[in-house]
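For this depiction, one protein chain was excluded, whereas all remaining protein chains were kept in their positions.
For reference, chains read A, B and C in written order, and residue numbers begin at 1 within each chain.
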Amino acid sequence: MYRIMELKFSKHIDVRFSELDPMGVVWHGDYTLYFEDAREAFGKEYGLGYMTFFDNGFTAPLVELSMQYKKIIKYETPLRVDIIYRPTESAKIVFDYEIHDERDDSLIATAHSVQVFLDKDYQLVWENPEFYLEWKKRWNVFKD
Amino acid sequence: MYRIMELKFSKHIDVRFSELDPMGVVWHGDYTLYFEDAREAFGKEYGLGYMTFFDNGFTAPLVELSMQYKKIIKYETPLRVDIIYRPTESAKIVFDYEIHDERDDSLIATAHSVQVFLDKDYQLVWENPEFYLEWKKRWNVFKD
Amino acid sequence: MYRIMELKFSKHIDVRFSELDPMGVVWHGDYTLYFEDAREAFGKEYGLGYMTFFDNGFTAPLVELSMQYKKIIKYETPLRVDIIYRPTESAKIVFDYEIHDERDDSLIATAHSVQVFLDKDYQLVWENPEFYLEWKKRWNVFKD
Partner (left out) sequence: MYRIMELKFSKHIDVRFSELDPMGVVWHGDYTLYFEDAREAFGKEYGLGYMTFFDNGFTAPLVELSMQYKKIIKYETPLRVDIIYRPTESAKIVFDYEIHDERDDSLIATAHSVQVFLDKDYQLVWENPEFYLEWKKRWNVFKD
């Protein structure tokens, strides 16, 4: 028996004026930007970003993204997005997310995403790509 | 016993160049635009849009949005977004969505959204607002 | 002596909710979407679109875009974007634009854009590409 590591990262986000809607709060669709920012920051930290996929001959598009909105986000709210890697046996990349108000740590939103791998011909890859298997082992998130 | 009506609407969407990502396909976050377009088109058709809420002293923010991506969307793909109202007793507005390629009717994505009502002080409204109860009766989607 | 044709096109635009800012009017940066919509519609009408460039081995990025904002745009304002091709000897594509309120034809904004051609190595092309020369002759906008 062994413990699987929990990989996580936190990314600070500043709200942009252009993201505000007529109610003066962040438009719901723009949360996708924040989750992607967190995903890219995670990728840089742990070596699993957009360029990693590309350099290995793959893309890793989302096949699922669900978002739960708990509180509105007003302008000048300092945000922290926590992203947590969820280990999986399959050829998928699964993340959970939480957006917090940095001032009082209150929970603003949660999200969940699933990515798959496509090869250069845009075909779905069913087996874990070699580079991803190695990445899982390297970070001790290999689940079997 | 009686049948509840199924309210649905279909909205044509043209992909914008600005929505394409480096793979030349629509960036996943921009699907939120398409679902909102469908929601607004539904609102105009059935009298339940952003201005309806506003005129009655409410806003109706999303508290949940989940999206499942089945196929990529390339430039110049003619899209049809189907939006279906899901009757509910509670003070919520629930929709399901499907994006289809208009050329072969193939399914590109699905989604599900839940909206609640906030009053002018941004407080959550637990009971169905009067105007929404009337709307439900008018369209025979009253569930009890 | 001969007359140079004036090529123009008009494109209807519906404002999206996501384009509204906290004042309830279209955010200034989103006008770039409208001008691009007009440019793409022009491209389809006259055979000078993004895919035309691509198929001939070029891209045609903007090197200049200037926008003048005359009136705010509220939600549900029906817009008409007029785009006019400005003939030029050089290897450039020059357009002028006007956004009008369709209801009273009032002028909302104007714009001006200049595009150049890059080859597959992202190098600037100083001479008119052959396909563009032919396009100019075909539409009688050849200026010399």
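The rule is simple: contacts are C-beta pairs under 8 Å (C-beta built on N, C-alpha and C of every residue); 3 or more make two chains touch, one makes a residue touch a chain.
Just so you know, these numbers come straight off a predicted model, no measurement behind them.
K.L.:
Could you tell me which shown chains are touched by the chain that is not displayed?
P.N.:
Over the full assembly, the chain not pictured touches A, B, C.
K.L.:
Thinking of the whole complex, not just what is shown, which of B:S18, B:S90, B:S106 or B:N140 touches the missing chain?
P.N.:
B:S18
K.L.:
What residue numbers in chain C mark contact with the hidden partner chain?
P.N.:
These residues of chain C touch the chain that is not shown: 23, 25, 28-30, 32-33, 36, 59, 61-70, 72, 122.
K.L.:
Which positions on chain B touch the chain that was left off?
P.N.:
Output for chain B: 17-18, 20-24, 27, 29, 75.
K.L.:
If you put the missing chain back, which residues of chain A would it touch?
P.N.:
Missing-chain contacts on chain A: residues 16-18, 32-33, 36-37, 40, 50-51, 75-76.
Definition applied: only the chains that are shown with their structure count from here on.
K.L.:
By C-alpha centroids, what is the most central chain here?
P.N.:
Of the chains present, the most centrally placed is B.
K.L.:
Chain C and chain A are one sequence twice: same or different residues at the contact, by the over-half rule?
P.N.:
On the two sides of the chain C and chain A interface, the residue numbers are mostly the same, over half being shared.
K.L.:
Could you grab the centroid distance between chain B and chain C? Build each centroid from C-alpha atoms only and quote it in angstrom.
P.N.:
Roughly 31 Å, centre to centre.
K.L.:
Counting in whole Å, what is the centre-to-centre distance of chain A and chain B, each centre being its mean C-alpha position?
P.N.:
For chain A versus chain B, the centre distance works out to 25 Å.
K.L.:
Scan chain B for residues touching two or more other chains and write them down.
P.N.:
Within chain B, the residues that touch at least two other chains are 32-33, 36.
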